[in-house]
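Only one protein chain is missing; all other protein chains are in place.
Our next item is chain A:
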């Protein structure tokens, strides 16, 4: 294919008979084909071998109660991952005396992301408390942590869901 050989020298007319000169060239095309096939294969397999990771750093447990920083009510914002891909959220604190104003949204780009962005505009110092409900799946957790990354939310914490929060969801029937 790539090699088109010129006419072999046959000695011309009437001349001395010479030994036929064979070309020393060989057709390398199949070899090249194979080489590049292997090359492509190995290149693709190596690039996909390393998985991506999301780094999660949990706070170091503070032994001394006094050294823990208390969260201000005005800065707190709670996100609860519920069952069947529902996200609940409320601003401020929730207690038995003063029920928080619970709202529900989804994981779509117009759901929780907009909520976080709106909140950041109102209160730039927002600290987000992420509380996964027992019925939430791991994907929800990754999604929310990813939203923190997307919305550039620096201060957030993954905490256990409180009984009062579970009651709040039940009572709201959202």
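One rule holds for everything that comes next: contacts are C-beta pairs under 8 Å (C-beta built on N, C-alpha and C of every residue); 3 or more make two chains touch, one makes a residue touch a chain; residues count from 1.
Everything below uses one rule, namely that contacts and distances are computed from a predicted model.
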**Asked** The hidden chain: which UniProt name fits, "Aldehyde dehydrogenase family protein", "Carbohydrate ABC transporter permease", "Sodium:solute symporter family protein" or "Biopolymer transport protein ExbD"?
**Response** "Biopolymer transport protein ExbD"
**Prompt:** Per the definition of touch given earlier, which of A:32, A:71, A:157 or A:171 contacts the omitted chain?
**Reply:** A:32
**Asked** Of A:71, A:137, A:157 or A:171, which sits in contact with the chain we cannot see?
**Response** A:137
**Asked** Of the residues in chain A, which ones touch the absent chain?
**Response** 2-6, 25, 28-29, 31-32, 35-36, 38-39, 42-43, 45-46, 49-61, 81, 109, 113, 117, 120-121, 132-143, 145-146, 149-152, 158, 160
